[in-house]
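Missing here: one protein chain of the complex. Every other protein chain is in place.
Coming up: chain A.
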Amino acid sequence: MSASAVFVLDLKGKVLICRNYKGDVDMAEIDHFLPLLMTEEEEGLTCPIMTHGKVHFLWIKHTNLYLVATTNKNCNASLVYSFLYKVVEVFTEYFTELEEESIQDNFVVVYELLDELMDFGFPQTTDSKILQEYITQEGAKLEVAKTKVPTTVTNAVSWRSEGIKYKKNEVFIDVIESINLLVNANGSVMSSDIVGTVKLKTMLSGMPELRLGLNDRALFALTGRDKGKTVAMEDVKFHQCVRLSRFESDRTISFIPPDGESELMSYRINTHVKPLIWIESVIEKFTHSRVEIMVKAKGQFKKQSVANNVEVRVPVPSDADTPKFKTSTGHAKYVPEKNLAVWTIKSFPGGKEFLMRASFGLPSVENDEMEGKPPITVNFEIPYFTVSGIQVRYMKIIEKSGYQALPWVRYITQSGDYQLRSNF
């Protein structure tokens, strides 16, 4: 690992805030960062790692900030990137939006956080839940609320403090699946997968012990049951609270949940599913005069379900003008700054088919620059439904005091990276 220093820069390369952890790299080296980046951008060869002399810059970009870690060692690069993303995650939890302004408004907290996240180039406490317990944004609050050292820093259960109390004990479980899809211009599905997450909002007193039951195929195979629909999950990732050893031995998901909102697990399913919203498009370009676009959207899911806030984004040439739209439902508009025609349908029942026609004028003088062929992208959200058919079978909540708690479950399917290539 070992990052020597971490910098937060604005888009002009000015250092907003920095923290020197090891002192083995000259802090002035950061001045070379932006010039290097500029030359690389000119050559079209940007790369997340750059070298100047003996110093390596590993950087990520977030909104209007660059986060840069410097090192002069042959360190583990992917770990450094993970750390930088962790920093972004923690800052975002603190300031809801991480951007130049939020850094400038919170210098003190940022310094304190940078202190706690890393020491001497090694990541230390990186869990934002724990950090929030002893680095608070309002100094006054601390005086009143905290008179003890947060046990979490020393605790065995580092993600939950003791003595949490709620009047009404409830757990909200959100099962969210997003669909990534890539369809070729000739209509064949190149790749499709489902990335699912199970999110928790825990409002439980004390130190409850939770057990989550899913219709996991591996579990059913293990116990010999074979009824109903099961789901084979891949790449299952858990929040650190889940006892991995138990999951590995008998696929039970048991844990002491962190308080408040958290992401319990994520998984990926590789099975091919029928694209939920299928798009057929015909884009005809009459050079020097106009572009005619015809888009047909078809809901290929159960009739009972309804997709909400469907947004079909169709790319148009950058020099298009005078948009005209005709839609069978919803409304369409031209977003010139993004070179898109966006067709919005508030509610889209399953099995239905809708049509949009658009025409744009083109200037008689042709644009010399070559334009890429951006794909059509679709955003949507289908509540009360999961594509994979995953289900929460039970959620058991056991606490010493023996209170009754209610689990609430909600399913949502939404679009992830949903791209259909067009052939205009």
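Here, contacts are C-beta pairs under 8 Å (C-beta built on N, C-alpha and C of every residue); 3 or more make two chains touch, one makes a residue touch a chain; residues count from 1.
We adopt the following convention: contacts and distances are computed from a predicted model.
Asks: UniProt protein name for the omitted subunit, picking from "Beta-adaptin appendage C-terminal subdomain domain-containing protein", "Erythropoietin receptor", "DIS3-like exonuclease 1" or "DNA polymerase DELTA SUBUNIT 4"?
Replies: Answer from the UniProt record of the missing subunit chain: "Beta-adaptin appendage C-terminal subdomain domain-containing protein".
Asks: Looking at A:D10, A:D24 or A:E381, which makes contact with the chain not pictured?
Replies: A:D24
Asks: Which of these touches the unseen chain: A:G206, A:P317, A:G330 or A:P374?
Replies: Missing-chain contact among the listed residues: A:P374.
Asks: In the full complex, which of A:L34, A:L182 or A:A218 touches the chain missing from this view?
Replies: Considering all chains, including the one not shown, the answer is A:L182.
Asks: Just checking the interface: what residues of chain A touch the absent partner chain?
Replies: With respect to the unshown chain, the touching residues of chain A are 1, 20, 22-24, 27, 40, 43-51, 53-54, 56, 58, 60, 71-79, 81-85, 112, 115, 119-120, 122-126, 134, 139, 142, 146-149, 153-154, 182, 184-185, 190-191, 193, 234-237, 240, 244-245, 248, 268, 370-375, 417, 419, 421.
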